[in-house]
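Mind having a look at this structure? Questions to follow.
Just one protein chain is left out here, and the rest sit where they should.
By written order: A, B and C. Residues from 1 in each chain.
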Amino acid sequence: MDKATALDLYRVMRTIRRFEQRSTQLFGENKIWGTIHSYAGEEAIAAGVCAHLRDDDWITSTHRGHGHCIAKRADLGRMFAELLGREAGYCRGRGGSMHIADTSKGNLGANGIVGGGIPIATGAALTAKQLGTDQVAVAFFGDGAANQGTFHESLNLAAIWKLPVLYVCENNQYAESLPVKRAFATEDIAKRAEGYGMPGVRVDGRDVRAVYGVAAEAVARARRGEGPTLIVADSYRHEGHYYGDPRKYQSKDEVEGWRERFDPVADARRWIAEDGLATEAELDAIDRKVDAEMEKGVAFAEASPLASPIRIPEEVYASH
Amino acid sequence: MDKATALDLYRVMRTIRRFEQRSTQLFGENKIWGTIHSYAGEEAIAAGVCAHLRDDDWITSTHRGHGHCIAKRADLGRMFAELLGREAGYCRGRGGSMHIADTSKGNLGANGIVGGGIPIATGAALTAKQLGTDQVAVAFFGDGAANQGTFHESLNLAAIWKLPVLYVCENNQYAESLPVKRAFATEDIAKRAEGYGMPGVRVDGRDVRAVYGVAAEAVARARRGEGPTLIVADSYRHEGHYYGDPRKYQSKDEVEGWRERFDPVADARRWIAEDGLATEAELDAIDRKVDAEMEKGVAFAEASPLASPIRIPEEVYASH
Amino acid sequence: MQATETRTGVATREMFYNEALNDALRGEMRRDDRVLVIGEDIAEHGGAFQVTAGLLDEFGPTRVRQTPISEIGIVGAGVGAALTGLRPVVELMYVDFAGLAMDQILNQAAQNRFMFGGQARVPLVVRTQGGSGRGNAAQHSKSLEAWFTHVPGLKVVMPATPADAKGLLTASIRDDDPVMFIEHKLLYRTKGQVPEGEHLVPLGVADVKRRGKDLTIVSWSREVLFALEAATKLAADGVDAEVIDLRTLVPLDKDAVLSSVRRTHRLLVLHEAVKRGGYGAEIAATIAEEAFDDLDAPPRRLAGLETPIPYAQHLEKSVVPQVEDIVRVAKEMLS
Partner (left out) sequence: MQATETRTGVATREMFYNEALNDALRGEMRRDDRVLVIGEDIAEHGGAFQVTAGLLDEFGPTRVRQTPISEIGIVGAGVGAALTGLRPVVELMYVDFAGLAMDQILNQAAQNRFMFGGQARVPLVVRTQGGSGRGNAAQHSKSLEAWFTHVPGLKVVMPATPADAKGLLTASIRDDDPVMFIEHKLLYRTKGQVPEGEHLVPLGVADVKRRGKDLTIVSWSREVLFALEAATKLAADGVDAEVIDLRTLVPLDKDAVLSSVRRTHRLLVLHEAVKRGGYGAEIAATIAEEAFDDLDAPPRRLAGLETPIPYAQHLEKSVVPQVEDIVRVAKEMLS
């Protein structure tokens, strides 16, 4: 991997991690309403996949969507503004954490319905195919979503129509309090791909290089018109399911120790340095830059006006 | 296979075939309202599977449900009465062809929703497991239903809970006008089982001996508490999707010739005679008996009074 | 079926309701490459009610996308396609199957625009059909429009005549919002004069299908035809009924109903859907609230009984309003 790519992946991952820390902090300060779900621990997946996407490629995301949003190059200030219910937010305070979309960058939105984005990405891929472009679509979703009917119907549809779409299953070992071991009677979710007649790849979602490699091939395949791929990335969720989750279903060891033992961001820092792609100082500089941008984003959001009152019907209907 | 079993399988298949001929005839005489879907060509599946079921084992059926009903030992007169909208019908004329149920024999009903019966059979299997009985449940459904979300969610649930259930996919090559080749990007639907962690078996649905054998093993497995099995039976639909289907999507050869080329009932007759299990005369006697019972059933239905007026709320609510 | 001229100078042709819908689809698919139809059984077979007949031949399999039986998958693909530049018309074979696809309608299509702060639009049409009368029993005979009217972000269209079917489908396809377009299985083989060429009926405009002064019957879809029949019978008995066809339930042409009731002073809302929780309640409650002093009699609703639809022919008719029922209730209201 070349230096620029490696550093960019690192920067994206580091940004995601910092964003989650910062928004958790804001939540603790009672500045965020509703719920937030931290993507910490899973950064390598969004970063590794989205590195191959152009602004006119589409993604659909999940309730745990901050990472996808950032990897798809969203503006941090507007993201924070959304979380704080400000008019400058991506959804003008209407959506909040679970619904951030950025259509200008091809992000068709986070989704509060588990599995809800999978058919939508499939439809976006249909658009690309129909209009004869080389755009691709990516559906990000969790291990939990892989047991939804939408997963099944969409993968079959994409396979028979050879749609340019990647189904990226982020196996973070849990769906809320349910461990994957109790949600599947099979070890390897990627095996499901065979039942639809598409390639299924299992990848170490801790290693951004591995994700990057697997995604490269799947995106290229999609752009070549050869159809969809299912990628299952083994990963780990550092935090509880949501901010404040008492995590009664996990051991003390897991709650306290695992985020150190499974850290894709720290890993990336390590191999970048070890492979001589960048010095510690260069990496520190990236960290500082990321942190500064984060604070700029928070400051922007905090200074910006509250969301404006809702206008009906014009906000609900496009033509009225 | 012993003589009694062979002849019983033959009798059931022959009954189903004749029932479909007779109801088609009644439809042509404008005595049946709505739609009917003929099971002709697929008799070996219902017969071969249900031969292993007791009256306290459950099945869920489909819009193409007459065969399952008969194989689960329903009364022909009450079936015809239902088709003719009579009070003596299984559903007192409320249900019609697409909703015949016979709970006294464990038939939880035909279903007009493709894939709608799959979760219901799963729930019945849950009852058996919960109450610690050795009952089993069977979900019959078509190739088309295998692309419904209910299929996916139910098979996964049954696999993780090790429920005593058989999922019997009747691949009759079409879902309405859509040939399986265009509905699946994979050759072998049974492969999907692996993705759920359950055994998947593909069987020649034309050969009742083969179906009988595969079902024996799956039912035994379920009764032993070892969990679900997916059985995919390759078969062929003799008629159009429904009575009156113009079959524009099929070749002339297929419409005219295929029902002779793929005939599980004629096959059974042949091997029973060839294997010396019964003489032609014995088989003819069965045919005559079946035909006589059929006419008795039709006569019963035609002589019985029309369905009584609907009483609300007592027919809609059990407690009111 | 030959072309004729109406008084307004527009050429019309007699067509069946399903032909009129076909005409609209064909016209829009010719006009705009981004329009495509997606659904089960819609290609060679031409759709369960022949609405898409012949489209495969003209537009080929990429624009006439026949799908496996995967309701939420295909409606969801429609949402995604609509969000990214196509104008899909997804066919849900029976409205009864909406329960399978509802999440994509309710939580995605209807809400994307609002939820994303105005970034998105979803020019999706979900064509479907409902109603009883063909012996299809409880899972293929429902009328579920009330559900969709209760979902902000959706438009709900239910044409009663071939001309309206064509004009409203054309308008729905050109509309930038998700539209639930609900046909009636017993209207497909009804005939009427239909304007040739481009024909648009705007969403949100009711049609007074019969003028009258004694009472206002508000209805939609197939029951409009029943109302007209009843009005003819009532006229013979000296009762002059006005029949308003809402055509689109959302947006609702409230003014049309209000101004009629202000003249006739009596309101009967008529629909096939189950009465309890039906859209008739919305109309009656709205008029009771906004035209209370204009009413000379309690607003009435005549609608489906509180039961699933039975199979047998004689039973099926007994649970949804028939012409005689309308005549009876109208007379009660005037006595």
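To be clear about the criterion, a contact is a pair of C-beta atoms (placed from the backbone, for glycine too) under 8 Å apart; a residue touches a chain by one contact, two chains touch by 3 or more.
Just so you know, these numbers come straight off a predicted model, no measurement behind them.
For the chain that is not shown, the touched chains among those present are A, B, C, taking the whole complex. Residue-wise, the contact with the chain that is not shown comes from C:D103, picked out of C:D23, C:E44 or C:D103. Only one residue from A:N147, A:N171 or A:T229 touches the chain missing from this view: A:N147. Touching the chain that is not shown, out of C:A138, C:A165 or C:V257: C:A138 (per the contact rule at the top). Summary of contacts with the chain left out: across B:R14, B:R94 or B:R269, the touching residue is B:R94. For the chain left out of this panel, the touching residue among A:V114, A:A278 or A:M294 is A:V114. Looking at C:L186, C:A297 or C:L334, the residue that reaches the missing chain in the full complex is C:A297. In the full complex, chain C touches the hidden chain at residues 72, 96-100, 102-107, 110-111, 114-115, 137-139, 142, 144, 146-147, 149-153, 250, 252, 273-274, 276-282, 284-286, 288-290, 292, 295, 297-301, 306-308, 310. Although one chain is not shown, part of chain B still touches it, namely residues 58, 60, 89-95, 99, 101-104, 108-109, 111-113, 116, 118-131, 137, 149-150, 152-154, 156-157, 160-161, 315-320.
Within the entire complex, the positions of chain A that touch the omitted partner chain are 33-35, 85, 91, 93-96, 98-99, 111-116, 144-145, 147-149, 175-178, 182-184, 246, 248-249, 306-307, 309-310, 312-313, 315-316.
Assume only the chains that are shown with their structure count from here on.
Because contacts link each chain to all the remaining chains, their graph is best described as complete. Across the two interfaces under comparison, B-C and A-C, the one joined by more C-beta contacts turns out to be A-C.
Mean C-alpha position of chain A lies 45 Å from that of chain B. In whole angstrom, the spacing between the mean C-alpha positions of chain B and chain C is 36.
Counting only residues that touch two or more partner chains, chain A has 149-150, 152-153, 156, 160.
Counting partner chains per residue, chain C has residues 67-68, 70-73 touching two or more of them.
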